[in-house]
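Single-structure report; data block below.
All protein chains of the complex are present and in place, except for one that has been dropped.
Take a look at chain A:
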Amino acid sequence: MQDLVALESLSTQDIESLLDLSQNMAEILDRPIKKVPTLRGKAVVNLFFEPSTRTRNSFELAAKYLSADVINVQQSGSSVEKGETLWDTARNLSEMAVDGVIVRHQVSGVPQQLADILDIPVINAGDGSHEHPTQGLLDALTISQAKGSLAGLKVAIVGDVLHSRVARSDIHVLLALGAHVVLVGPPTVLPESYEELGVEVTTDLRRALSDADAIQVLRLQKERQNSGEIPSLWEYRLRWGITSQTVSWAKPDAVILHPGPQNRGVEIDSDILESSRSWVLRQVRNGVAVRMAVLFRLLGGGRGDE
């Protein structure tokens, strides 16, 4: 593994070994002193072309817990805003002897394009509607912590699947680990071709949630109303919102996930978010562990130069 661009291109073995490593990292996070010297002397760049707080902070903390140095580059105020191409920005950073680039961009494929021109590892922190591989890994880690294993579980992914990079990474990791995946949402934002990959696709929330072991609730972006894909946030909640009524269709011990940030009262109600079934804060904690594992695998031990 040279880069982490997409979970689609990882083998099941790679995924399992990253998740095992993430579990070990999660245990480091529980220690009173979290800092380990593993990546001391390494430097990584957070190259974020799209606003993000949680993911960027999570990567930064992950790197720092491993003793790597981190710099943050954002689009506003950067040379990209002065007209430099992002490939040139990346080449210049790479020339400053950094050991890895973490990139988020609003256009699908940018991390792959960067990986094709850079010799150092590229980590995708979310590209357009394509993938968000560390999110997929942390979702899988969270469900397996809750349920022991993913094999044979029914996992429903609810909402705007078409525009969701989280959903795409989730689908690949969940399928690789043997879960049964159901996509559900309004027909205007449901990529029906995923049936070709063995995923169930439906607009019927009840059907999707019945007997579900886990529910991944996607964030609904308000632009969907302007683009005509949903009539209103209220109508969306009525038909695809996760409420105390709809959640009762799932198994009684089903766990609820959400990649955040949440629109309370739209795709998910506050009482569900705050209930004992909700694992959303564990997801956030696992996010740091997964990113530590990925950084370690790509920049540290996995390359035999530690």
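Simple rule for what comes next: a contact is a pair of C-beta atoms (placed from the backbone, for glycine too) under 8 Å apart; a residue touches a chain by one contact, two chains touch by 3 or more; residues count from 1.
Keep in mind that, in the parts below, contacts and distances are computed from a predicted model.
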item: Undisplayed chain, where the name is taken from the UniProt record, one of "FAD binding domain-containing protein", "Putative spermidine/putrescine transport system permease protein", "Dihydroorotase" or "AzlD domain-containing protein"; value: "Dihydroorotase"
item: Which of A:Ser193, A:Gln245 or A:Ser276 contacts the chain that the document leaves out; value: A:Ser193
item: Hidden-chain contact residue, picked from the options A:Arg104, A:His130 or A:Arg277; value: A:His130
item: Among A:Met25, A:Leu47, A:Leu138 or A:Leu162, residue touching the chain not depicted; value: A:Leu162
item: Which residue of A:Gln2, A:Thr53, A:Thr85 or A:Ser149 touches the chain not shown here; value: A:Thr85
item: Hidden-chain contact residue, picked from the options A:Glu27, A:Glu81, A:Asp116 or A:Asp204; value: A:Asp116
item: Contact footprint on chain A, counting only the chain that is left out; value: 8, 85-87, 105-110, 112-113, 116, 127-131, 162-163, 165, 168, 191-194, 196-197
